[in-house]
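Removed from the display is one protein chain of the complex; every other protein chain stays in position.
Lettered A and B in written order, each chain numbered from 1.
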Amino acid sequence: MNQDTLLSIKDLTVHYVLHSGTNKAINNISLDIRRGETFGLVGETGAGKTTIALSILRLLPVPPSKVLGGSILFGGEDLFKISEKKMKTIRGNKISMIFQDPMTALNPIDKVGDQIAEGIMLHQNVDKREAREKACEILEMVGIPRERYDEYPHQFSGGMKQRIIIAIAMVCRPELIIADEPTTALDVTIQAQVLDMINNIKNELGTSMLLITHDLGVVAEMCERMAVIYAGEIVECGTVDQVFDDTLHPYTKGLFGSLPRLTGDKVKLEPILGMMPDPANLPEGCKFADRCPARTERCRRELPELREMESEHMVRCHLADLKEPEGEG
Amino acid sequence: MADFGSEREVTMARFITNRILSMIPVLLGVSLLIFVLLELAPGDAAQTILGDYAEPERVEALREDMGLNDPLLVQYFRFLRDMVLEGDLGTSYSTNRPVLETIMERYPMTIQVSVLGVILTAILGVATGLVSAVKQYSWLDNLATVIGMVGVSAPTFFTGLLLIFVFAQRLGILPASGSYGPEYFILPIITISFSSCASQMRMTRSSMLEVMRQDYVRTARAKGQHEHKIILHHELRNAMVPIITIMGTQAGVLLGGAIIVEQIFSIPGVGKLLIDSINARDYPMVRGGVLFIALSFSVVNLLVDIMYTAVDPRIRSQFGAKRKKKVKALSGNGGDVL
Partner (left out) sequence: MKNVMSNRSWERAKDFIRRLCRKKITVVAIVIFLIIVLAVIFADVIAPYGYDDQDISKKFISPSAEYLLGTDNLGRDIFSRMLYGGRVSLSIGIFATLVSSAAGILIGSVSAYYGGRVDNVIMRIFDVMMSMPPVLLAIAIAASVGTGTISAALAVIISTIPMKARLARGQVLALKDQEYIEASIATNATTAQIIFRHILPNILPVIIVQITLTIASSIVTVSSLSYLGLGVQAPNPEWGAMLSAGRSYLRDYSYITLCPGIVLLLTLFSLNVIGDGLRDALDPRLND
């Protein structure tokens, strides 16, 4: 494992076993996150992004979910093999998470300041007064006056709630932050603010970030490397420049093709026809085959391997072979 | 007076005062209701007092004297005036003693049984519901669910009889009637709270299960918080609002159950007094008894509302009454009466 690598997910497979069938959420996912980088994870709703995030912190709901294989290496240990007690020292401390919906992520009957201080008191050896002081400091860092420490979540707007959640995630200066669609639930105008703030704090603390989103624009702005996930598998990954400029996978191309453009000739939006397969009923072979304009028989039969096309740029497609790695943009 | 839209919290004192003031029209309503109901009731007051063999003229004279021939409203206002200005609830037709006096003698007994019943319900009900929810699907949970179902279904009088049969008559370890010492209260209190405990347990369990699925619990876990703190601080506290609502309803059921339990175990409380008075057609006493029990119920509701505000800051900002009605309507509690 590279010195630079902070977190390494290898061959992770997680399924949800339900009455109605088994939901094969993610299959053989591998990705590495390096120190100080922002790694973007892109995919549609239901592709498996949140499952990956929850797996890292072992927050999957245990009765339905089952980890069928794989490892997550962090700080020299496999997070799946350490004790729950040890895991608690990592959560909120070395690795923390920002969840998607700020409206429901805060305890409605606890003061917001206390909710930040909770994390401090769990992982740092300070008394209540000091914890309160530190919480106030970080409140100000996220742009909320420290006098509002004693207020309750319902007294804040959505954007401010999300900032409080960011404060909670950052307060112990984690090495890795997992941000699961942190701005999806917010107004467009607030989104930019919040993303900026996340970026600033991240740079100041030197934290790595796994940024999960379905918004390619956000990825372009914030990430150095990225991966595209479809139906529980990674279909393409590489640096942001590579994936954006030399798009290899038909799905990724479809994603770019369906983006509306503000400039240039007015071109008709080209959505990708069809829908993502039902995770309880995944087809053999390439999961995108049904919707792929370039599919072949082989695609339907045989699951493509993730192959490295150029340094760092990998793709899961039989046909990427036949194209020049420079395509349309 | 605080305005509803502002973020400033209503101070506790103001809130309590408001609630006490709003109790008054309700109690007046109850007094009017019972007054009207008893007017329609069979039996004639004067006849009851003088006995079945008194001459009709004497009965008629007494009726005039007691003002029983006046229009209903006049009688009602007379009653109100006496009650409010002189604390006089009338005189018993049977014993000729002031109603208030008799009730006050027996009130402590009823309170004892009810309060202890409420405490038992609160502690046992919440504890078992909590364990049930946290260990969902375990044998403990299943057992508790079944016992809970039985408890909710068993009418108070049956539970009482069954307990008397088993513990007093077959096993002979506990007394079946009377109120001469602490051991005399054991069976009555168990009887009175068996059903409420079960309701409380079920509500606690379902409320907890609801809360356990919430996002903020996941946030707490993601901070690395310890399990016991998650259960107590994050989950239970948020589950409290419906739990407290049920406690209020159950307190009412308990007060009602006290009436039955006093009858079964021959405990000289207001409940037994009420039943005896109805049978004796002693209507002033019935009025007094009903008013007292309704008053107790209102006080309990007030305490429950206060507890809400202590537990949930959102309610504090909003005035308890509206919220409580919503919670009550949503908690779907149509089945539990006795």
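Assume contacts are C-beta pairs under 8 Å (C-beta built on N, C-alpha and C of every residue); 3 or more make two chains touch, one makes a residue touch a chain.
Keep in mind it's a predicted model, so treat the numbers as computed, not measured.
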Among B:Y76, B:Y107 or B:F157, single out the residue that touches the unshown chain.
B:F157
Touch with the missing chain holds, among B:F15, B:Y216 or B:F297, for B:F297
For the chain left out of this view, which of B:L40, B:L85 or B:L171 touches it?
B:L40
Give me the chain B residues in contact with the hidden chain, please.
26-27, 29-30, 32-34, 37-38, 40-42, 146, 149-150, 152-158, 161-162, 164-165, 169, 252-257, 259-260, 263-264, 274-275, 278-279, 286, 290, 293-294, 297-298, 301, 329-330, 332, 334-338
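Going forward, only the chains that are shown with their structure count from here on.
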Rounded to the nearest Å, the gap between Cα centres of chain A and chain B is 53
List the residues on chain B that touch chain A in their complex, please.
7, 214-216, 218-226, 234, 237-238, 311-314, 317
Would you pull the chain A residues touching chain B in the complex into a rising list?
57, 59, 87-93, 96-97, 99, 101, 104-110, 118-119, 122-123, 152, 154-155, 165, 168
